[in-house]
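Note sheet for the following structure.
Note that this complex is displayed minus one protein chain, with the remaining chains in position.
Entry: chain A
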């Protein structure tokens, strides 16, 4: 007769993915289970051993390791291990060691495979982790979420070698020889760090490399007492020590750097090399960036783009925060643009004039998510002449925008794209355009142009984009009339505060009541933050970085800056999580959530976040009340 295994059935029914299985499948599972016992501190699985079972921890706790011996994961009651070995080549990939006395339920591989075939939810539970590893070209490296949670400061191996800008090139060469360094950071003691004026090290103002010594000193026969300030490069990429390892990695890939100086508020604290982080590098988003650049045809590129949702879901599962996800998605988006521009130039021939391709909106703010359209523009060289050069840039823009659309970045409804001749302007024309928006603002014009106030150079003369950012910051700061109109626009979209009394619903295409978390949450928050950022002359584009500048300028009541940051993070994360759920369920992700899906906890927090936005809008109204009176200090 069939034995009853109620205790075992009930155990399985408490834990995913078994809790989703129908009763008869769980009963079958219990029947097939074998039980094994290990006392504390014993090996359960050794690397490379054959593996025939999926293991479920009934009681106790184990640790799993990477091949190099680093701890990979700690697991306890109800957790599962061995799936990777079963999915790969039936060899143990991650050795397992007990931390406590442990009782294991072992499910034979054949039944595991059958259940995967029969139940989609069951197989998906294992696929997320499994498939990304299968794709991992660096397959001997275990996957790792350290990149998204570890800050650069934890990874600095080398001290930065610095020298004052007045020192001679000989001193520099001697110092570099002594430290066996191929580059050196140059500081200026006369430019103290604003946050710490007593610091006599001064800011980093440049970098001097072997190459500079060769090309600018020896080749030009300069004297050996030439100050380094005269020959150093001032064009350098730095990263803040507060950034995540992940961001450093993306920065290096984006700028094709092998070493990245790390600064704390522009004071040098170290240098990290690609090799320092390369062992961590199995992040699928980084692999995606690499594979974008490796593609040869538009068709291949669109195939690569299909991986984007999986990469997004994976980051969400790794508990990345909205800033990491936003910047990873933005870097990926930029990479598509860069690759498309490279292809366009290969097809159309080299550009007749220098230009800068701009990203606008969420991509420029590093706040891009999975549901996004393309907003872009071009800065042309001032020598631009429509008759001679117009056709080239029109074709270039069409190539890129069509390519982006094919890769899943939909055309912009408002036609804010480089294909629109109105948004292919020369450098001077762009400055005039911004001047006009700032000096003679009209609410109507600003309503459609606020997206231009988040801009970033993606390709070509990216310095022009920075110059434009500086131009905007200088002109908008303290310009109350402009800020006033911008503030008015920032009040046009209100948070859905009828939250508890019944949501303020929007009818989406399928006529289900929902709230749009972008339109009613993150977008108005970004708007509010942009107004304050422009008011204090911040050149940052990212909302969180803008908030740092705003908090430092002390224009908000105490704590309010942090509240805004928390509210933005929370709403963005809810939006991100529900998009990931949509993707996993095979639905088209959108910005809407159906309130009945939210837990009581999420409702409470969302309500609080929306109240922060509401109060921030009230403050904005109060501060930029009239176009004539200066703001209240």
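Criterion: a residue touches a chain if its C-beta (ideal position, glycine included) is under 8 Å from a C-beta of that chain, and two chains touch if they have at least 3 such contacts; residues count from 1.
We adopt the following convention: contacts and distances are computed from a predicted model.
Between the names "Peroxiredoxin", "histidine kinase", "Gluconate 2-dehydrogenase subunit 3 family protein" or "DNA polymerase III subunit epsilon", the one given in UniProt for the chain missing from this structure view is "DNA polymerase III subunit epsilon".
Among A:31, A:166, A:562 or A:585, the one in contact with the hidden chain is A:31. Residues of chain A in contact with the chain left out of this view: 1, 3-8, 30-39, 42, 58-60, 100-103, 106.
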